[in-house]
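Only a single protein chain was left out; the remaining protein chains are all shown in position.
For chain A:
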Amino acid sequence: MKKKTIAMCSLVLALFIASCGGDGNQSAPSTAAPEQQAGTTESASYDPKRGEGKFDETNVTVGALDTAKAANGKTIAETKCFSCHKVTNEKLVGPGWKGVTERRTPHWIMNFITNPDPMIDKDPEVQAQLELCLVRMPNQNLAEEEARAIVEYMRQNDGAK
């Protein structure tokens, strides 16, 4: 008799639960967007000496000034850079270029100018600069060779021979 009572109560409970259940929810039909990297002051994996990107001391080497490359870099900069940067230490929209190759390694510069956004989000010194300039460095879609040529021009501008 007790078993029957328990069985009956279980059946009642099951019916109760089933009768009040809603339609099964289907997952939202959407294509996942590319993962947006959260902005943080400093990521633990971020190396401020290297920046973020594919360039480092193994694939960016500098030697005696390559004047042809520097001239090409200047031409590219006249179209893509000089609206915001001067070649002196004077700020225009962004900081002046004078001395940048003494403060930064060539590969850091190349990582930054080929893809500024991740570094603006992570690099503490770049963030400090943003607070002064109040304009994010845009991605000017520089090809690798263009970025390298611009670095050569920066070196020339800093007196490299």
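The rule we apply is simple: a residue touches a chain if its C-beta (ideal position, glycine included) is under 8 Å from a C-beta of that chain, and two chains touch if they have at least 3 such contacts; residues count from 1.
What we mean here is this: contacts and distances are computed from a predicted model.
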Chain left out of the displayed complex - its UniProt protein name, from "Sec-dependent nitrous-oxide reductase", "2Fe-2S ferredoxin-type domain-containing protein", "Molybdopterin synthase catalytic subunit" or "Branched-chain amino acid transport system permease protein": "Sec-dependent nitrous-oxide reductase"
Option from A:A44, A:A64 or A:L134 whose C-beta touches the chain left out: A:L134
Missing-partner contacts on chain A, residue numbers: 1, 4, 8, 12, 15-16, 18-20, 22-23, 25-26, 28-33, 36, 78-80, 82-84, 93, 134-135, 138-142
